[in-house]
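Reviewing the structure listed below.
Of the protein chains in this complex, one is absent; all others appear in place.
Let's look at chain A:
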Amino acid sequence: MGQMTTRTSAPAGSALADHLTSLVEETFGAADHLRRQVESLLGPHAVSADLAAVRPEVTATLGGLITGAGVITTPLADGLHGLEWWMGRSPAPTRLALDLDPDGDDFSDIGRQQWFTVPRDTGRRHVTGPYVDYVCAEQYTLTFTVPIVRDGTFAGVAGADVFVGDIERILRPAMRAVGAPVAVVNKQGRIVAGNTAHHITGSLIREPHIRAALLAGVAQTLPEGVTLAPCGGDLPLAVLTWP
């Protein structure tokens, strides 16, 4: 994950990276709030129906950039996953119904979903996407999840969804202010938002040296003059600026 070691004197795009970092931290803050609520509920005999108690907290999370939020636990005392994930806005949010039965025709295998598996496998928070979220809202989405822990072991995730289109809209003035071709990308080189047709949302940075720099996640100016400004903390997001 990126460490803020050698940020040079206010490189191009660093203000945009700071703006993005604060948006993301705010979203993670909402996810973390839900995590704490759930962890306080999960006694040794908790069953899936007990999660209904966090519903008001979950639906209160919706709004602003957040279009979906909730918690999904590993199977509880009744053998069922706890699932309180809501989408849309107040006053009429909709509850996500997931077919978690492996034999069902519409089975959603959360074991194949990064937003679930990465917090499970690393014990750390994770930014999934941009990706096509065909499990929930069928939208191009970023999902921010944190692990839920019970008795020191992984017990599920709490998280929030943000539509990529909403992020693009909100970052547009800051991207324009850079005054050069700029793109917000994830660690794999997937473009979240850009201000040129060449770097449009969803496309992939192909140049190997830029991809390598993204994986390293260190603020720097590359040989051809491309500047990389990583987001703060452990966030797998960065801003690229072309000369």
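The criterion applied here is as follows: a residue touches a chain if its C-beta (ideal position, glycine included) is under 8 Å from a C-beta of that chain, and two chains touch if they have at least 3 such contacts; residues count from 1.
We take it that contacts and distances are computed from a predicted model.
Asker: Report the protein name recorded by UniProt for the chain absent from the figure; options are "GntR family transcriptional regulator", "Ribose ABC transporter permease", "Cyclopropane-fatty-acyl-phospholipid synthase" or "Penicillin-binding protein 2".
Answerer: The chain we cannot see is, by its UniProt record, "GntR family transcriptional regulator".
Asker: Of the residues A:97, A:132 or A:177, which one touches the chain left out of the display?
Answerer: A:132
Asker: Sort through A:21, A:74 or A:203 and give me the one touching the missing partner chain.
Answerer: A:203
Asker: Looking at A:86, A:140 or A:242, which residue reaches the missing chain?
Answerer: Considering the complete complex, A:140 is the one touching the chain left out.
Asker: Determine and list the chain A residues touching the chain excluded from the picture.
Answerer: Missing-chain contacts on chain A: residues 103, 105, 107, 109, 112, 130-134, 138-140, 188-190, 201-204.
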